[in-house]
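Just one protein chain is left out here, and the rest sit where they should.
When the chains are written out, they are named A, B and C in that same order, and each has its own residue count from 1.
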Amino acid sequence: MNVGDLLDARVLGPDDAALGVVVDVRLALDVVEEPDDEPGEEEDREEAGRDAPLSAQARRDAVGSARVVGLLVGPRGAGSFHGYERTDVRSPWPIPQLVRRRHRGTFLVRWEEVAALEELPGDGAWRVRLAPGYTRLPPELR
Amino acid sequence: MKKLLGVALGILTAIGGFVDIGDLVTNAVVGSRFGMSLAWVVVLGVVGIVLFASMSGRVAAVSGRATFEIIRERLGPRAAGANLLASFAINLLTLTAEVGGIALALHLASSVEPRLWIPVAALAVWLVLWRVKFQVMENVAGLLGLLLVGFAIALFQLGPDWGELLRQAVPPSPPGTEHPASYWYYAVALFGAAMTPYEVFFFSSGAVEERWTAKDLGTNRLNVLLGFPLGGLLSLAIAACAAVVLLPAGIEVSSLSQIVLPVAQAGGVLLLAVVILGIVAATFGAALETALSSGYTLAQYLGWSWGKFRRPARAARFHLTMIVALLVAVGILMTSVDPVAVTEMSVVFSAVALPLTYVPILVVANDPAYMGRHVNGRVANALGMVYLVIVVVAAVAAIPLMIATGAGS
Amino acid sequence: MRALARRADHQGVTQQTGRRRLAAAGLALVVTLAALLAGTGCVASRQEPGQATAAVADALAEAGSAGETARIAVGLLDEGRVTGPVADTVLLDQLRVLDDAESALTTLVPPDAASSARRTTGLDAVGDVSDAVVAARAWVAARSGGDLASHDVPASSDVLLAELATALDATDAALAEAGGP
Partner (left out) sequence: MTERLVDARLHLLGRQVLDTDGEPVRTVDDLELAGPGGGEVRAGQEAHVAAVLVGPVLATRLFGGRVPDSMLPRIAWEDVGHVGTAVELTVGSDRLDADWVEHWVRERLIGRIPGGRHDPEGDG
């Protein structure tokens, strides 16, 4: 199974109620502590305050395994600028505000609370069924 | 001198937006028909491209990602694919026009038929793409393109009535002899050319080619603040020369050869030679810019290895794309199509490409996951949103205006 | 030999599968381009009397512009401010404009006698300008040491400029008659 199979799959509650579609799959990446043995890195660190080098500004982690922690379920498909309902980015006004409004009601459900993954006959689309007593967690990324 | 070489990327990028073969002729057409009454569009375009090119350069410097990588990642395969088709079409049409333009410029210098120059020009462009170091390329093409400053010198030597030129420019109003639809068609065409998407593709990819880092944000600012206004100034000088010499004679500009007449009148053979060399360099530079952009966009959309700093074999499909694009351009030119007319068609594709290019840049320039603390400030965002609205209006208006006016005629 | 053929075959197939999507996109592009070229390139001949007159005026305006351009080019070459190749290119480009103007007039179907008369006057005027520009080219060629044997070389630039001026006056008159500016 691929992440692409889950994306945009219909989500049903335990009582067969339609809850929306999978807008994203949340993963937990193990972050590996990197040894500071690369030459020149010390110097870069010192300069980070004034003139940081390439990609020191943006987050970049050495990663180990990637575990599925949950599904993000939204009332609508992801749309183009997905993600605003999960981050605190507020600019450029008014794009995040509009997208956030459109995706109000998006929630996170833990992977353990997914009861069944069913492949629909025919077009290869999938359907996700949630377990009884599932909880709607806030969608924000930590 | 070192400072000047440092801004060659901005200058070469601006040449593609303001004084490539299509713009050279369009500027003169505008000057000969509307005087300076469209000067405001050039100013509007300069501010817009400075704003978005500096954003794309900043994103490239900080995150290491060129603009089309951002577009593909933000818009998803479908919308980014639509942008790719439109942008690639603009690249290809403009590349075709530039190769033809080099041939036209060489024709001016030599009287040898343009059709004979076309394969030579294409081969020369390819050799530079294949062999020459990026920095050498941008320095030579960018600085020689600056010889177009001959148009500004010519303007001063013509000793025009500056007050009259100013009166034409502010407040802007179309001359009574022209239909307002034609006026607005040229306004949209000039604005679209100034903001043409391959500029940001080239500029941001050039920043990656030059290995900019967050340390180079000053270089980025200098490049956009010098390069684009300089391009705009050249564009205004060309229009003004036409407004001074050709407009009073009732001449409608239709070919490249006409736009150098004011220069000859003002500065004689020497200045004429300088300007012709400038035209050859500018069209050559724009050909390099659009050929590279066609490689950049396709490679970045599909994630292929790209870049002139790599050995060609280490970016094989990138180089193959550029070779194919050049061959297609030569093929189109061999049908005897007018290169200048070819650039007019790219207006149509801009309608799709412009919004789909500038929205993702603005969005990512605000994303701390890409930009860290170098996210956009409030002024940049406010201006950016205003320009997005202008871009969308211009893009939507372009096609009906083109059809209504028969491309401005 | 056969091995070579097989290898070529194999390469062809690999290329084909990889390129099919690109080819489809390319085809779409070419079709769009062709449609655009057709759309912008063909100007329908005008049928209404008013439109016919406007078409005559357009053609005359183009011819006038071409004549004025030639006048500037000849003047500049006479003063030594422009090179032979540039002057020649300018004139050649203007001959193309004049050709377009002439064919616009010849393909025009005049709906009534008045516009038919205007068309004839227009054609004469455009023809006069064309003759003058051709003469100018011969003069430019002669000055540059070559010659276009097909045409008599004008004695001097003054003769040439006078010829251009006459043709342009005729164009202006015809243009005024056709209601142009």
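Simple rule for what comes next: a contact is a pair of C-beta atoms (placed from the backbone, for glycine too) under 8 Å apart; a residue touches a chain by one contact, two chains touch by 3 or more.
Just so it is clear, the structure is predicted and the values come from calculations on it, not from any experiment.
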item: Given B:L4, B:L270, B:A316 or B:V393, the one touching the chain that is not displayed; value: B:A316
item: Contact set of chain B toward the excluded chain (per top definition); value: 63-65, 69, 72-74, 76-78, 81, 130-134, 299-300, 302-306, 308-314, 316-317, 319-320, 369-370
item: For chain A, residues in touch with the removed chain; value: 1-4, 7, 23-33, 55, 58-69, 72, 78, 82-83, 86, 111-117, 123-124, 128-129, 131, 141-142
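The criterion applied here is as follows: only the chains that are shown with their structure count from here on.
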item: Centroid spacing, where centroids are CA-atom means, of chain B and chain C in whole angstrom; value: 27
item: Separation of mean Cα positions, chain B and chain A [Å, integer]; value: 39
item: Separation of chain A from chain C, taking each centre as the mean of its C-alpha atoms, in whole Å; value: 61
item: Of all residues in chain B, the ones touching two or more other chains; value: none
item: Residues of chain C touching chain B in the complex; value: 25, 28-29, 32-33, 36-37, 39-40, 43, 61-62, 64-65, 68-69, 71-73, 76, 80-86, 88-90, 92-94, 96-97, 181
item: Touching residues on chain B, where the partner in the complex is chain A; value: 61-64, 74-76, 79, 211-215, 359, 362-363, 366-376, 378, 381, 384-385
item: Residues of chain B defined as touching chain C within the complex; value: 85, 88-89, 92-93, 107-111, 177, 245, 249-252, 254-258, 260-261, 264-265, 268-269, 272-273, 276, 337, 341, 344-345, 348, 403, 406-407
